[in-house]
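Then we have chain A:
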Amino acid sequence: MPPSETTERVAVLAEPTSRRLGVAFGATLVRDLNRVRRRRGDVLNPLVFYALTVSLFPIGISPEAELLAVMAPGLLWVTALLATLLSLDGLFRSDFDDGSLEQMMLSPQPLAALSVAKVAAHWLVTGLPLALMAPLLGIMLALPFQSVGVLMASLALGSASLSLIGGIGAALTVDLPRGGVLLSLLVLPLYIPVLIFGTGAVQAAIQGDTALPHLAMLGALLAAALIFAPWAIAASLRISING
Partner candidate 1 sequence: MVASLAEWVSMGEHGVYVWSAWGITALFMLGLTLHARLERRQLLKHLKRVARRQASPPQQRGHDDDPKA
Partner candidate 2 sequence: MWGLIHKLGSPKWFYYRSAALQPWCWGVAAALLLVGSVWGLVFAPADYQQGNSFRIIYVHVPAAFLAQSVFVAMAVSGLVFMVWKIKIADMAATAMAPLGAAMTFVALFSGAVWGVPTWGTWWIWDARLTSMLILLFLYIGVIALRGAFSRRDSGARAASVLAMVGVINIPIIKYSVDWWYTLHQPASFTLTSRPAMPVEMWLPLLMMVVGFYGFFIALTLTRTRSEILRREANTRWVRALLEEVN
């Protein structure tokens, strides 16, 4: 990473508190999005993983459309969950390595708010593309057409919670040499409620029921994650940085 950007970012954060929280939040978000533009692999890898893994299931189980249609909601959701997990390790890693996280911690803005900005950037480059790509894979799995909209909505809503919860695990393991496996052990059990309501929404849509209650539960989970996760992420980052 060129040093100019880091110094520019530090300059924003070091300014007096007259500059509001919003500026710091926006700057963090834009910076993370910019970095992704330069390293496209970070966005593409989870998507390729998603497509590849989903296409393994018909090969491994059966190409029969009826069977696939039954399993499609679960397959699409579980695989999206794993794809998110794959991308989590990089959430704080480079900022930890180049010291930007320490600068964030020293800034007058609360670390919790800045980490939400980073998580939001993560969701924009992984969760949202996964949700946009899901219909394509849904068609390949013979997912009934009427549930495609619900599939996208549930994935978009649910992956935001996944990014927030995963952020806790990523923050806890960022200082560990081989944190990847541990990260999945920490995060996957916490993902289960999101998985249940996400697949529930799609299954309800397939059966012709209203998916609204499930989506509302996903929204409630997101609200709860938004309340608790930022503090947990900030506390975890402090532990990892202060050693």
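Here is the rule we go by: a residue touches a chain if its C-beta (ideal position, glycine included) is under 8 Å from a C-beta of that chain, and two chains touch if they have at least 3 such contacts; residues count from 1.
For anyone wondering why these and not others, all candidates are chains of the complex that A comes from, given by their letters.
Just so it is clear, the structure is predicted and the values come from calculations on it, not from any experiment.
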Q. Candidates 1 or 2: which touches chain A in this complex?
A. 2
Q: Flag every residue of chain A that touches candidate 2 in the complex, lowest number first.
A: 168, 172-173, 175-176, 179, 182, 185-186, 188-190, 192-193, 196-197, 200, 217, 221, 224, 228, 232, 235-236, 239-240, 242-243
